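A single protein chain has been omitted; all remaining protein chains appear in their positions.
Every chain is named by a letter (A, B and C) in the order it is written, and numbering of its residues begins at 1.
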Amino acid sequence: MTMSSDKNRLNAQASGVYVIAATPFRDDGEVDWHSVDSLTDFYLEKGVTGLTILGMMGEAPKLSEEETSQVMARILKRVNGAVPVIVGVSHASNRHIAHLSKAAMDLGAAGVMVAPVSNLKTDDQVYGYYANVARMLGGDIPICLQDFPQVTGVHTSVAVILRLVDEFEQIVMLKHEDFPGMRKLSQVRQQSLDEGRRRISIMVGNGGLFLPQEMLRGADGAMTGFAYPEMLVQVCRLFAQGEPEAAEDLFNIYLPLLRHEFQYGIGLALRKETLRRRGAIRSAFVRKPGPVLDKWDHEELTRLIQRQDAALNP
Amino acid sequence: MTMSSDKNRLNAQASGVYVIAATPFRDDGEVDWHSVDSLTDFYLEKGVTGLTILGMMGEAPKLSEEETSQVMARILKRVNGAVPVIVGVSHASNRHIAHLSKAAMDLGAAGVMVAPVSNLKTDDQVYGYYANVARMLGGDIPICLQDFPQVTGVHTSVAVILRLVDEFEQIVMLKHEDFPGMRKLSQVRQQSLDEGRRRISIMVGNGGLFLPQEMLRGADGAMTGFAYPEMLVQVCRLFAQGEPEAAEDLFNIYLPLLRHEFQYGIGLALRKETLRRRGAIRSAFVRKPGPVLDKWDHEELTRLIQRQDAALNP
Amino acid sequence: MTMSSDKNRLNAQASGVYVIAATPFRDDGEVDWHSVDSLTDFYLEKGVTGLTILGMMGEAPKLSEEETSQVMARILKRVNGAVPVIVGVSHASNRHIAHLSKAAMDLGAAGVMVAPVSNLKTDDQVYGYYANVARMLGGDIPICLQDFPQVTGVHTSVAVILRLVDEFEQIVMLKHEDFPGMRKLSQVRQQSLDEGRRRISIMVGNGGLFLPQEMLRGADGAMTGFAYPEMLVQVCRLFAQGEPEAAEDLFNIYLPLLRHEFQYGIGLALRKETLRRRGAIRSAFVRKPGPVLDKWDHEELTRLIQRQDAALNP
Partner (left out) sequence: MTMSSDKNRLNAQASGVYVIAATPFRDDGEVDWHSVDSLTDFYLEKGVTGLTILGMMGEAPKLSEEETSQVMARILKRVNGAVPVIVGVSHASNRHIAHLSKAAMDLGAAGVMVAPVSNLKTDDQVYGYYANVARMLGGDIPICLQDFPQVTGVHTSVAVILRLVDEFEQIVMLKHEDFPGMRKLSQVRQQSLDEGRRRISIMVGNGGLFLPQEMLRGADGAMTGFAYPEMLVQVCRLFAQGEPEAAEDLFNIYLPLLRHEFQYGIGLALRKETLRRRGAIRSAFVRKPGPVLDKWDHEELTRLIQRQDAALNP
């Protein structure tokens, strides 16, 4: 057990790909510890800049508290400081967020990601929620705001984001997943600049569906779990090298499959199955209640993968 | 056709009961013009301070444009300046709001009521919507903001209300119908006071379910269509006379029936049926698709009315 | 630790008041074990027919797994078989529902209550969810369906309820909390009768706002946490004795306060504060994020309680 080193502490300069890690299960529903390791290795081999674990797509709400601790410990040990690891700590109770965040940082996490509870409506309510969490966690735990209204039902305005950035130094990253949300991304960047604010890292979600456009609008990278993270890595690298056209050319080859995986709900089953086919995990099982692929879904996925392979190797 | 006289122009001093008027139909679905007149007379006889017509409970979205114009003209003519009449002008298109508002004012309306379109999420979006409407209508048309998130899905924060009040003199009334919403009412009042703002009129909705509590928190009256408006009138009068206990004693006699009518959807059918039984309209028909009372609903309503009559005449 | 005796096993003949138990905390947020006991005693003294613990209003989603186990064990021990205890086991993961249900039954629970996960849309999806849970739990664990669309967003149709009742003997109770939902209650009763179905117990929620009407429509009792459970008990008893008018007369005395507590969100804080004032618990603390009463809320509650006391002792 090691304290999060300064090197891996999440900060506002973060860029690249913080892959949303799946949680692998066996066909009987138990956590597959062997696959937890192999999936972690897979992500590292594909060159990701960081990992984001225990998010919604990591089926975190379906893990027991003990499993949550074990998954966190196992992955952090396997990563062993190679890249920063962000831990999703969203919960109905602030006490639980505090408890889980401390545990994560003690194990060496780089920071935590927090989505709001679901009954927040006005700007003041959203601000108040995050301000309470930030104060509770204190200045030593870096925070990534998760803005995902399609699932949470909570709309975090540009004004709220900027106000939180002004008041809490520990908020260093925004996971931008509003849809459509490209203008919001531009507004956060532009208004920060206009008003001399601290620049935070912005990572985009939505499966990466608009990644090239978002990079051009000022995003720093992607935080998503597309089953071909090497593409995301290469696209971000090309953008960083000032080659947006090459980046988008590469992106577009994967776009048909990425768009396919973008489907809410069944997308997770498609993603796990693709990871399984690529040898990263041993079973594509999703905990119940959850999506299950049928014969047609399998054949459709096969065809899309074959078409992608053919496009990559013409 | 007369211009709205100064006397009846809606202003921030409005108080009492602005009854939400039903739109009476015949059993074949046509507007029942005879009942439009008799219902208007009924409201006036019960002592209401004003009328609010063409609101959601007035089935305005189910009227044709010609019917809308005719209903507006008929009621304004029947009222003939006796009390101010507010006209609901909410619409998907701003052009239509402008057109309908001008028509209403030309016919002698006291002001217009506007609910937001349904896809507004953040404070800036809600503010922006109303600011555009207020600018478009200009300073000469008094506006009542309709805050009814249960139906519109739009949450108008205290901050947005106060900002609008600061910037647009023509906004003179808030129809407060958030649920639960009593703290919001108190906050609008308290923050206005603390910051030396203009005081606007606040009329409460939600069928009047919390009327006594809301009056004590600073409401000026009720804007709802409970089928016994004489109770609302008397309760508001007693509050104005400094007799809150007597007011609430009276209110509580009607509370069982008022709570019954408070049910969304079927509440409108219950209200129209009660108005029919009281002789105010000839048919309780609600335009399709809409709620229809069954045998049990009728018997239940009969029993509640009988119990109320017995409580009033012990 | 005792197996649930046959006497207290939940069955379709259940009637009366299954009070929704609050979970008492200390001002520092820890579970207040002393108050858990005193609140249990309070409910028993007021004559409730049963307890429902670890529901949404019991702040179950804010308890740790250890606290959940401890609360369950503590209350079941304190009740000691005096009345049946239903345990809320709703969870994002079916595995967790299975685990918690078994633990509850092993400790002597009478049955479990299950609300659906939030992303179910069509009749088949809702049916499928419950059918899976019922099959997983098996025939030995009595189930209460919790129909609360205002919070879950899931609408369980009459057709789905009847289909589940037909196929799963262990489904013995419906917590009816749709709003408005009285016609639905009548339809479940009438269609069961018409088609010769098994009759299940129906307990009404929504704070009891329509309890008399619902009893006349065929409900068997109330499952709600109103801070004056003795009224609910007496009302149900009077209905059972064939005295609906006396029952409703009594109900109406409490209606103003009951309606006040009916407010979503802040209602829980009002309920806990009322229980505190009545000596049932030592602190009204609600875990964060959650509602907090301000000075005005306290005074308003005081006034409503005083008025109720005066009405009860004229």
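Operating definition for what follows: a contact is a pair of C-beta atoms (placed from the backbone, for glycine too) under 8 Å apart; a residue touches a chain by one contact, two chains touch by 3 or more.
Nothing here was measured: the structure is a model prediction, and the numbers come from that model.
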Residue in contact with the excluded chain [from A:Asn119, A:Asn132, A:Gln191 or A:Gln213]: A:Gln213
Residues in chain C touching the chain absent from view: 121-125, 149, 155-160
Residue numbers in chain B that touch the chain omitted from display: 29, 61-65, 92-96, 99, 117, 119, 129, 132, 265, 287-289
Positions on chain A where the hidden chain makes contact: 179-180, 182-183, 186, 209-210, 213, 216-217, 245, 248, 252, 255-256, 259-260, 263-267, 294, 296-297, 300, 304, 307
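Here is the rule we go by: only the chains that are shown with their structure count from here on.
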Equivalent interface positions on chain A and chain B, same or different at half: same
Central chain (by mean CA position): C
Farthest-lying chain, centroid of Cα atoms versus that of chain A: B
Shared interface positions of chain A, touching two or more other chains: none
